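To start, I am sharing the structure in question, which I have written as structure tokens.
The other protein chains are all here in position, but one chain of the complex has been omitted.
Note that the chains take the letters A and B in the order they are written out, and that residue 1 is the start of every chain.
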Amino acid sequence: MTGVEGYMYPNEMELQWSILIVLYPFITGLVAGAFILASLERVFLVEAVKPIYRLALLTALAFLIDAPLPLQLHLGHPERSPEMYLTPHPTSAMAMFGYVYLWYLMVVLVFEIWLDYRKDIVIFAQTTKGLKGLIYKFLTMGSYNISPRALAIDNKIGWIITLIGIPSAFFLHGYVGFIFGSIKANPWWSSPLMPVVFIFSAMVSGIAAVMLIYMATCKLRKVAIDVRCVDTIAMYMFYIFIIDFALEMLDLIHRIYESDESFRSLNFMVHTQLYIPHIVIQICLGTVTPLVILFILQVSGKKFAEKVRLRLCTISGALAMIGIFAMRWNVVIGGQLFSKSFLGFTTYKVALVTKEGLIVAVALALLPFLFLWILIKFLPPWEESHHTPAAGD
Amino acid sequence: MNIFKDSGHLFKFAACFVIGFLIYLGLRGFVVPKTFGQYGHYRGSALKDIAAKPIKYAGHQVCEDCHTDQATAKSAGKHVTVNCEACHGALAAHANDPTSVIPVKPDPLVLCARCHTATAAKPKDFPQVNIDEHSGGAPCTMCHTNPHSPAMGAAPAAGGAK
Partner (left out) sequence: MNISRRHMLVLLPAAAVAWESVLAGTPENSPNYNMSEHWWGMLIQIPKCIGCGNCVRACATENDVPDGFFRTWVERYHVTDYNLTEPEVISPNGGKDGFPIVQEDAGKYFYVPKMCNACADSPCTQVCPVGATFVSPDGAVLVDQSYCLGCAYCVQACPYGCRYIHPQKHVADKCTLCYHRITKGLTTACVENCPTGARQLVNLKDPKDPIHAFLKTHTVQVLKPQMATNSKAFYYGLDGSVR
């Protein structure tokens, strides 16, 4: 039984949305952020981030495949989820999920990755034997045309898709923010800033994730890390992080200054139950600390040795990820800890082995890395393999 | 012509989308419940399903059809606003089959106390007593002989309907 303090409506004692629903906006955020990072190279022509272009796309895809799983597991009747596609309710933000997700998965990510890898796929299909070769043959969709002209067309279409992809990424994650921001019954959620905060924090976490994954893969492959690339990523992360932090603080200050009917209750919650996850982890550890490190890197970065710079980037990236996970936690869980009567509070303890417990959550958080590993096996994103395909043709 | 030759693979990809969309449309027409959208964005027949749930409280009109003497007693007394099942419990089953489902007579000390126990939190104009002081443990019906018309000196309660 949960611990209740003060008065809660009797149906509010137990939380409806568990840690899985915390995971869901976190993972979708990584997708959106990773894609935005990829688009830097493609659309905004930032040459320095070229080494992570393909890796960022594959990361986005791996996390996108994982994204609906926590939602699906959380449903009381997962077998009925196709109803979202069959009879989507036009006034429901959640009903949009199915369509935005499919659009993003198929039209943006899969199509763009397919276009970008088509040359490699065709070459692999001609050179690889066995099951793997069959899969490559399937992926070519029967087209072996990799004439320069065909590839030029692919390139142009890919550019357009990336262009469409940027607003799509904003849409994908903005609507996740809207799911929370549009609930007028819940003052902790109800805010027009919510979608914007979600988008910018998503970009920070996605960029940090790709940066960390890039450094980790370099270590695993025993390849030198492209420091210029990491520096550039860190720079973009810094600027977006500043916007994200400013928006979050704006929201906070606005709430404190307006002090509406819910303020007393929410203020108490932030100073007690949410103190550690919100003030300590999200704001101090997960936002201010990485911002300070990134700031130092920006103003005096070149004074540090490359190794130190990489280390500082790793630390700030990891802290940013923790901070943004904490932000999702504080939104989703925090929004359910207080009574809508503003007279009481309940508590949330993560179960360990239930359907929505910690083990499942950790498994779902690790699953994208398995997907990513499989994707990398099939579609190597590395520069060298890009230029000299395996088993020379 | 050359353009089409070099972008043929794109059309194949697009064809997959079109086929997928057509399958979706076909499936949708087949799977969505027939009455969906009849009144609004929901299954129209859900209204019938929800309305078909059996009832458990018969409603006082039904009780009063047979138990006319109690109804008359009640209508003259203070308990006129209290419906039968508020004290006697859900008795649709008894109304359906009066001979085999026999309701249990409520214990006045428990039943009366539910409403009439004195507490500072009750509306002041509502009759309420400290049961222990008021009756000294004796059942309420010893003095208030007819709970259907609880003023003292009213005609005693009659038996159940025959």
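Points to keep in mind about this one:
In this section, contacts are C-beta pairs under 8 Å (C-beta built on N, C-alpha and C of every residue); 3 or more make two chains touch, one makes a residue touch a chain.
Note that the structure is a prediction, hence the values are computed from the model and not measured.
One chain is not depicted; across the entire complex it touches A, B.
Within the whole complex, the absent chain has one touching residue among A:K119, A:R149 or A:K340, and that is A:K340. Chain B residues in contact with the hidden partner, per the touch definition given at the top, are 33, 36, 39-43, 46-62, 75, 79-83, 85-87, 89-90, 92, 95-96, 114-115, 117-123, 126. One chain is missing from the display, and on chain A it is touched by residues 7-13, 16-17, 71, 74-77, 80-81, 83-84, 86-89, 91-95, 97, 179, 182-186, 335-336, 339-343.
One rule holds for everything that comes next: only the chains that are shown with their structure count from here on.
Our note on geometry: chain A versus chain B, Cα centroid distance of 47 Å, whole angstroms.
Those residues of chain B lying in contact with chain A across their complex are 2-3, 5-10, 12-13, 16-17, 24, 27-28, 31-32, 36, 41. The touching residues of chain A, when paired with chain B in their complex, are 82, 85-87, 89-90, 106-107, 111, 114, 118, 140-143, 145, 147, 149-150, 153-154, 157.
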